[in-house]
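Quick one: this structure, given as structure tokens, is what I'll be asking you about.
With one protein chain removed, the remaining protein chains of the complex are shown where they sit.
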């Protein structure tokens, strides 16, 4: 897990989500508001189901921070389930019983594979942990790590470039293909517009179409997926390494993003578009002058597995949510008979939320690489190493 | 690194590539021919540069195998550099000197970022390890692990679906979109045709176009990329887990594939095509009957981070090789002046080779997951656990 | 960390201690009473300071267990600080202030080294995490893992063999030197007597002397250390491996025990007594007959880094607690002047408590090795593998 070790725990309707971050340097200023803001970003948006109304997630730090500064000790966070009273009987740790165990797996979810793996007959035992609910905690953790990145002026943002058939006319990929991002004000503006959008897109026109896709799907009892981009600005040169496969920055990013529930494709820089272009139109020329800027950033900030100092650009494709209100054909495991898949309360589209999770994952990967590169006892020490 | 720990070492023109696999169970039969065959597959094909002629790689096992059976001890492999005599002076471990240090980084390679990271002024110190030459050893390691997978009847194959503008008319993605692979003879046939092709494609028509793309690029002093698919058949249900991000099978695969030099996108199952389809056309219905087969395999064999027993399908996009014979604009780091990028002997297209590396990476990820699931002392014990 | 990944968090007087266990198989029955009982064992005994009166620790499971069975999901535990209200101001996460920061480090504690490492000027920032309070959580975690070991009939116990100058006349080392433990009823009886003793010793005579040592030290404002033994019975053959240094069972045990606060020596089997005996009186003869029993168990159950099926015997030496009520000479870091060391509420002797922590550490190491050997999806599967 590298120096920044992270574990999370918690079931979707259990008592609480719990996380621990080990290896954060001492002396990083942490603000509760920053965590809350990211959690709100994740919860907002069109396409979210009923649960969002009751959630209003709030992550509480239980340790590792004193008077607003990290101690160098492990940081623990808890997000309590505000709906716990309604689930206490069905999700009791020691006591309780479930009057309606789930026996019909949902295609696209871990239900079937998880049940076979762990020997569960009540699929709820799988559903609860395999749920994307866990990403709320990842967002909180990412926000804590982001506050370390702040000291290095690393800025991370995201936006949605496609929902179902509706595609934004602009993207960071297009922007970076044309030119290296200079002062990157264009990037910040694009993300800023997305932050204000109900579907996290920076394209006002596309926004309407995206919302239509979502409401159409909702009406049809169906779900939709899409694509989002996550970008990091002001990343120091030299994060990751080509020396060892597991230390490659691109490999770490791909693993972190593919691990977001529902993600089925991860691209860096030009991504799949590299396939159709000659080398002379893919690689970013190196230009003379102070700081050796590049003519473009098609590499998405990573060459040979190492961060090259340009903005890091990741794009991920998320499949439609697998819980359909008009359920897919499945089989009741208790009888072996065909049956419509179990229906759990669910969203119609989680692409905007996944983009926020993507911000967290990128923050974690970069935070880990920073600690490896600059040592990690205290922020003061890291900053001295960084500046020397 | 999980239970199957792997390290590799070695520079492209150094004395040898060296690898160690720790954690292989005892009692796995290893054949030198299998390793040799995979290395030949990696080396063959159109688009390879001059080096391939002298290589004829042969991996030698130095330990961990006795009388053809693994001992449970770490397995070490060495691939000697047959051209070492010509590089002894320039790559000496203790003595020697380089009459022509490299000072102009190649865009698209680790040259610049690596030099800044490690403080190298002679870019050869970066080039040598960042080279894709290291993947020869990965292929050898993957082949050793594959011989463990053989006992579980897990079969892995690959083929190229696109080179530059030339796209194969068929693909495993298309096949799995239409139907679950049943006896999977179609899969094996497709891969078998690819094995016989100079560009590892199963589509004879596309093969011609692909070769044209390569020779055109060669003539232009340019390079080309493409896409390949890697597939695993007969994978036991339940590899990986949703319980922890780092144990997700999809996350591990994405990390392993994005770590292949030149890969900029990794997709599982439908991949990027998930974005534009409704949930009802993405998720694979579960059908009654023995073994709960699926109506399709758009998930690419992984749901919720867990292998679901269907074939695992990975697709990767490789960018064009960054060493261009007509070099890109760059800067001489020793003077700060504009200069054409360094030119190293290189291939025009490495997509077929990368596909073979992809087979190795998938074998390693699956081998690791198998050892985790079934314990890993001896093959006999694993097989008993597997069958029970 | 192997397959069973564990993180803990929490400051001594912070809001709560938090722990996560990732990798526990599904289907293990967990009882709250078992955890409570171990926590009580750790808290009891002579030599404990004032804090013990208010603690009455209770670990609450927040996730990973449903209806008393593990889910295969990460298990999180919380031990709330019952004295939190009195510390809220001085240990606030975001708000608060400390009217009396600690500036004089205690020799023998992490105070000085920790302050220099992390750049803390208020030593409380070190004291709080470096405190042995964290071991309460380790005990809870160990108890959860023990409930997995129960299924394999692995039994773990501990007793104190020395406090200061008072030494028990019997020990497991002596017992195992004379003979292999056969039915091991002698072992269980010895531990059972210790369980009933205020100083966790099985020797009634020595008990009195031990208590005298403690009360004498208390009267003198001093502290005392000692030695304890931890034993595991019915351990399957073949845990750990000689193949890789990090997989050796003895290396893992030594690391786990030396990591218990205050421990300065770890011995396995005969330990330091091996130095003075010839090989013919150290190694345990192998005897013919069913199961290949041994003539003695001086090896303490581990040969060549691998568990050999005999009881595992670990002995640890704990130094006296470094917080003396009659404080040692130190230096006020805020002035550079000589000053008596900071005095924190503290125990006089923690050897009995450390023995209970030792039980937890051994449970964790063995649990990890079991999961590695038998795979770890579900207890059913593990038991099948174990029995086959």
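Letters A, B and C mark the chains as written, and numbering starts fresh at 1 in each.
Keep this in mind: a residue touches a chain if its C-beta (ideal position, glycine included) is under 8 Å from a C-beta of that chain, and two chains touch if they have at least 3 such contacts.
Quick caveat, the model's predicted, so the values are computed rather than measured.
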item: Contact partner of the left-out chain, one of B:37, B:62, B:174 or B:219; value: B:62
item: Identified contact with the non-displayed chain, of C:69, C:151, C:274 or C:383; value: C:274
item: Sole contact to the chain not displayed, among B:75, B:102 or B:243; value: B:75
item: Touch list for chain A against the chain that is not drawn; value: 3, 5, 22-23, 72-74, 238, 241, 243-244, 372-377, 381, 384-385, 388
item: Where the missing chain touches chain C, by residue; value: 1, 7-8, 105-114, 116-118, 126, 129-130, 138, 162, 164-165, 217, 220, 222-227, 237-238, 241-246, 248, 250-259, 261, 263-272, 274-280, 282-288, 292, 294-295, 299-300, 303-309, 317-322, 324, 326, 328-331, 336-338, 341
item: For chain B, the residues touching the chain missing from this view; value: 1, 5, 7-11, 14-20, 22, 25-27, 30-32, 61-68, 71-76, 78, 91-98, 117-120, 125, 128-129, 377-378, 380-381
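To be clear about the criterion, only the chains that are shown with their structure count from here on.
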item: Per-chain CA centroid nearest to the all-protein CA mean; value: A
item: Separation of chain B from chain C, taking each centre as the mean of its C-alpha atoms, in whole Å; value: 45
item: Intercentroid distance (Cα basis), chain C paired with chain A, Å; value: 38
item: Contacts with 2+ other chains: residues of chain C; value: 5, 22, 72-74, 377, 381
